[in-house]
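Yeah, one chain of the complex is gone here, protein chain that is, but the others are all in their spots.
Read from first to last, the chains carry the letters A and B; within each, the first residue is number 1.
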Amino acid sequence: MTLETRTLVLISAAVVINIVAGQVVRMLNIPLYLDSVGTVLVAVLAGPLAGGLTGLVTNLIWGLILTPVAAAFAPVAIVTGLCAGWLARAGWFKTWWQSLISGVLISIPSTIVAVPIIVFMFGGVTGGGPDYAVAYLAAVGSSILKSVAFSNLGVNTVDKSLTALVAFVVISRLPIRLTTSYGFFAHSRA
Amino acid sequence: MAAWESYAGKGLLFTPGASVMHRANPLTSLIVTLWAISFAAILPVAGTALLTLAIIAFAFACGIGPTTLKRLAITMIPFGIALFLVHGVLVHAPDSVRYGPVSLSRGGFHDAAVLFFRLAAMLAASLLFVSTTHPSDMLKSLDARGVSPVVSYLIASPLLLLEPLSLRAKGIRDAQQARGMDLSGSWRARIGALPAMLIPLIALALSDLDHRVLILTGRAFRAHKRRTVLGAPPDDPGQMWFRRVLAVVAVAQLGVPLLWR
Partner (left out) sequence: MALIDCDDLVFRYPYAERPVLDGVSLAIGAGERIAVLGANGSGKTTLARFIAGLLPDVAMKAERGSVSMEGRPWPAWTIAERSAAVQFVGQVPAQQLSGCAFTVYDELAFGPCNLALPEADVRARVEEALTICNLRHLVERDPFTLSGGEQQRLSIGAALAMKPRVLVLDEPTSNLDPESRDAFIEQLAALPASLTVIVFEVALRPSMALASRFLLFDGGRIVADGGASDVLTDPRCIAALGETSVARAAGSVRAAGGWPAGTPLPLTVPEASDAFAEVRRALRR
């Protein structure tokens, strides 16, 4: 795949968006990640591979500025970008309700990839919100794997659907000059 | 080496210094780190505990001991507590023994210890790497080895663009608070504030794209396959061979647990 310079520049901006959006939700004390808005944006404008790359770079940058632990979750971010791109190619980002559904759909493979990482590398515990649910479920008899899967799927579904919605709203407001310069976006034009 | 004043900051975990890790070629540091991570993946819990201590000791020798210990503690302490709670106390295991209101599982504690020290070792090794290697040097080393400028751009550009946008985010938050947005209000209010903060920020981040493409093309970015690199960290055949050997060992040693069985 030859990456055009304009795709590179988009990915770079999207990585920054991912990180800053994550900071904003923390500022507002909202218990979501919302750190894939840029990834979905790139996936819809420039395709699955560019989207996956955005996810990878985001986690590498997190590793350099926050904690190297973030790099372990790179596969999750990559899968998010790939799925968003595939859904966009199938025309599932043309309207706001389609985008919402796409977000829900994306959360499934994203959770499937996250769960083994959380369970086998981190013992089911991430130091984040879902831990409480995991602890509760474990206490009432669920296995670690099931506890992690359910609690993360719950958070992920809300998180990714909101992410996809925000990405859709942003794209719908971008100037035509910008969106037309990304050929892949033709899949999502209503 | 260039003056470090402008290199510090930008929220990087990098801390300037003159230790052997700082002076080593960034690629060498990287391979050493990856070897240590691979080693931590195969060692039993006693081994990883020792490895963690060894890395922390090395960090002190490199002059970044206190910072490394602090960063390690910030992640590992809450994680450790939760880990031991979930595995040792909450999960129902066949070897659980009741002590009054709680039941403790020896096997669970052992599992928790394995995970804890393995992660501690991997995190300590990675922290050592990112604390002693500035991304700019890392990227120049890659450039010098002929890696595409695309890689360098994708890491450098977000790092540099992050701070201006992050500051804008704080500015928008302050402006919204001045207009009455309550950060400690109901979750409904906070979710409602989200679009007002996010959408302008994202639009801002995307507003410059056309111009950046023009500037990059105007300065002949990617016009040639390889470009000149100024001030690349020094490298020598000794380090290159060391890296090759260590890389092979790092991959090969992953097979040891299989042989053990």
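One rule holds for everything that comes next: a residue touches a chain if its C-beta (ideal position, glycine included) is under 8 Å from a C-beta of that chain, and two chains touch if they have at least 3 such contacts.
Note that this is a predicted model, so its numbers are computed, not measured.
Visitor: For the chain omitted from this view, which of the shown chains does it touch?
Guide: Touched by the chain not displayed, across the whole complex: A, B.
Visitor: Please pick, from B:147, B:214 or B:251, the residue that touches the omitted chain in the full complex.
Guide: B:214
Visitor: List the residues of subunit A that touch the chain left out of this view.
Guide: 6, 12, 176-177, 180-181
Visitor: Using the touch rule from the top, list residues of subunit B that touch the missing partner.
Guide: 2-3, 5-7, 10, 136, 149, 152-153, 156-157, 160-161, 163-164, 208, 211-212, 214-224, 226-230
Quick note on the criterion: only the chains that are shown with their structure count from here on.
Visitor: Find the geometric centre of each of subunit A and subunit B from their Cα atoms only, then give the gap between the two centres in Å, rounded to an integer.
Guide: That pair's centroid distance is 19 Å.
Visitor: Hey, which residues of subunit B end up touching subunit A in the complex?
Guide: Within the complex, subunit B touches subunit A at residues 10-14, 71, 75, 78-79, 82-83, 85-87, 90-92, 111-112, 115-116, 119, 122-123, 126-127, 129-130, 135, 150, 153-155, 157-159, 161-162, 165-166, 169-170, 173, 183-184, 187, 190-191, 193-195, 197-199, 201-203, 205-206, 208-210, 212-213, 216-217, 221-222.
Visitor: So in the complex, which bits of subunit A are touching subunit B?
Guide: Answer in residue numbers: 3, 5-6, 8-17, 19-21, 23-25, 27-30, 37-38, 41, 53, 57-58, 60-61, 63-69, 71, 121-127, 131, 134-135, 138-139, 141, 143-144, 166, 169-170, 173-174, 177-178, 181.
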